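One chain of protein is taken out of this complex; the other chains stay put.
Moving on, here comes subunit A:
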Amino acid sequence: MLIDMIGGLGQKGMAAIIALGRAGFMLMHALVGRPQLRKHFPLLIQQLHVVGVQSVAIILVSGLFIGMVLALQGYNVLVDFGAEGSLGPLVSLSLLRELGPVVTALLFAGRAGSALTAELGLMKATEQLSSLEMMGIDPLRRVVAPRFWAGLLSMPLLAFMFSLVGIWGAKLVGVDWLGVDQGEFWSGMQAAVDWQEDVVQGFIKSLVFALLVTWIALFNGIDAEPTAAGISQGTTRTVVHSSLAVLGSDFILTAVMFG
């Protein structure tokens, strides 16, 4: 009984490490090799459209609302201390350092990551990937690589848009509605936000999140069992694993960069 339990635990651990190894192989195989720019560039553009452009709307709307809520909540606390001039730094720092990269990554995992997994899983189930292989085309290079690069390229851009729109939403609520002084709002923000400390490190964060989310999504698609239940499991796994990976790595990155 106890030995069975320990054995099961060991098996699960082994399976996790084997999956990690397969994921590493998949990524390496997809990315390493002679680039065929003329053939792969149109594919990249198409994936950028699917992964990036089509995510813009949800990113902008959620960024706007998060900025507005931050300003409203922050104002209610700060006004008690007569410090509503600190609203600008509060909103801009929390958006640039944390909320921009993290919420973008979570939305991206739900909006684009799950779609990537489902697409790849169905390609596998309907044996499109095997037929590509039969035709002598490496499916990892042709199908996985453009999706990976598209995710890696578009997530930082989406995070910038998210932060910018969030700050604009905070300005709408704070300055135009609640009556925080406009000069104080902007100058406080410019004094508090540092280019390298905040903007560049937020960019690094979103690059890491992009890598994690797209990698997890693609691997779960490739690795999904080629059945309806398998695809649905893979999609769920993508969202769960990538959300956890984003939040966990966010803690580590914050501890390393700002700690």
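Methods note: a residue touches a chain if its C-beta (ideal position, glycine included) is under 8 Å from a C-beta of that chain, and two chains touch if they have at least 3 such contacts; residues count from 1.
The definition used in the following text is that contacts and distances are computed from a predicted model.
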Exercise. Using the UniProt record as the reference, specify the protein name of the hidden chain from among "Outer membrane lipid asymmetry maintenance protein MlaD", "Ion-translocating oxidoreductase complex subunit C", "ABC transporter ATP-binding protein" or "Dihydroxyacetone kinase subunit DhaK".
Key: "Outer membrane lipid asymmetry maintenance protein MlaD"
Exercise. May I ask which residue of A:Gly7, A:Gly21, A:Pro42 or A:Gly183 touches the chain that does not appear here?
Key: A:Pro42
Quiz item: Among A:Ile167, A:Val180, A:Val213 or A:Val239, which residue is in contact with the omitted chain in the full complex?
Solution: A:Ile167
Practice problem: Would you mind spotting which of A:Ala71, A:Leu90 or A:Leu158 touches the chain that isn't drawn? | Solution: A:Leu158
Quiz item: Which of A:Val53, A:Val79, A:Ala228 or A:Leu244 touches the chain that is not shown?
Solution: A:Val53
Quiz prompt | Touching residue (missing chain; options A:Ser62, A:Ser92, A:Asn220 or A:Ser243) | solution = A:Ser92
Exercise. Touching the hidden chain in the full complex, which residues of subunit A are there? Just list them.
Key: 42, 45-46, 48-49, 52-53, 56, 92, 96, 154, 156-158, 160-161, 163-164, 167, 186, 189-191, 193-195, 198-199, 203
